[in-house]
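A protein chain is absent from this complex, but the other protein chains hold their places.
So, subunit A:
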Amino acid sequence: MRRAILIAIPYVWLLVLFLIPFVIVIKISLSDTALARPPYFPQWDWSLGWQGIKDFFRELDFENFVFLTTDSLYWKAYLSSVKIAVISTLLTLLVGFPIAYGMARAPEEWRPTLMMLVILPFWTSFLIRVYSWMGILSQGGLLNSLLLSLGIISEPLIILNTDIAVYIGITYTYLPFMILPVYAALEKLDGSLLEAAEDLGCSRTSAFWLVTLPLSKQGVIAGCFLVFIPAMGEFVIPSLLGGSQTLMIGKVLYEEFFSNRDWPVASAVAVVLLLILVIPIVLFQRNEQKQREAEG
């Protein structure tokens, strides 16, 4: 009996506040837009009984999803979200790998401190970390004044409000998600394997490519998913650092809902985004499982 209560409390909470809301999103994505409050049709009408329920289901259709494919804004936004997320993930790997490698190679007594230095930004506000780049990247900002005074450029670069600023923002804010799994994989790496490779005539560089990199593969894959998945649905970074031409689906959804008040289309956008994300999420979980099996 006690056990049933213990299970029921978190279970019911998640059913009511996670699963049911999601069913509502799917339902509204199949409804039509209406000039009413709430702005969609059909509404659930209990007073009509069974007939009402049948009518209700008859009114649902895939019109909004068809609309998403006909209006180029949406599929362009999905494609450009994938593009931005892929490029930023690769950049994060490029920046994060050397840091993780350096940490794993650092003297043992230094590692907890380095670890804390990587985690510390994660505890500071995400919004502030994104905002900190606005002053650096703007046209009259610090980066431009530095480059101008050094004579490297003669005219200020336009970085803020372009896709480049979005890449920088994502790389910067998600860097800890890349460093930590890669570091965990590199730290476990047995140093004697590298010594063996070198004894057998491998140069240091080829030992890195042939031994270190393959053995850290799982950490790299985990890090890439941990960056790619949230980057796909990002809203804050494209709205603060991106320009009006930066299309990301999270931003489109937000504006569809708040500015256009088109709830059914916003819901359809959300459903499709989730369907796209299911693929990397499943792949990520498989990778984690493989890792657990390899360890256990």
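Points to keep in mind about this one:
By our rule, a residue touches a chain if its C-beta (ideal position, glycine included) is under 8 Å from a C-beta of that chain, and two chains touch if they have at least 3 such contacts; residues count from 1.
Everything below uses one rule, namely that contacts and distances are computed from a predicted model.
The listed options are "Ornithine carbamoyltransferase", "Na(+)/H(+) antiporter subunit C1", "Cytochrome C" or "NADH-quinone oxidoreductase subunit", and the UniProt record of the chain not shown names that protein "Ornithine carbamoyltransferase". Touch with the chain that is not drawn comes from one residue among A:Ile53, A:Leu73 or A:Ala106, which is A:Ala106.
From the options A:Ile153, A:Ala196 or A:Ile281, the residue with contact to the unseen chain in the full assembly is A:Ile281.
When the whole complex is considered, the residue among A:Phe22, A:Phe62 or A:Trp209 that touches the unshown chain is A:Phe22. One chain is missing from the display, and on subunit A it is touched by residues 2-3, 6-7, 9-11, 13-15, 17-22, 24-25, 28, 38, 95-96, 98-99, 101-103, 105-108, 110, 112, 114, 116-121, 123-129, 131-136, 138, 140-142, 145, 172, 175, 229-230, 232-236, 239-240, 250, 253-254, 257, 263, 266-267, 270, 273-274, 277, 281, 284-285.
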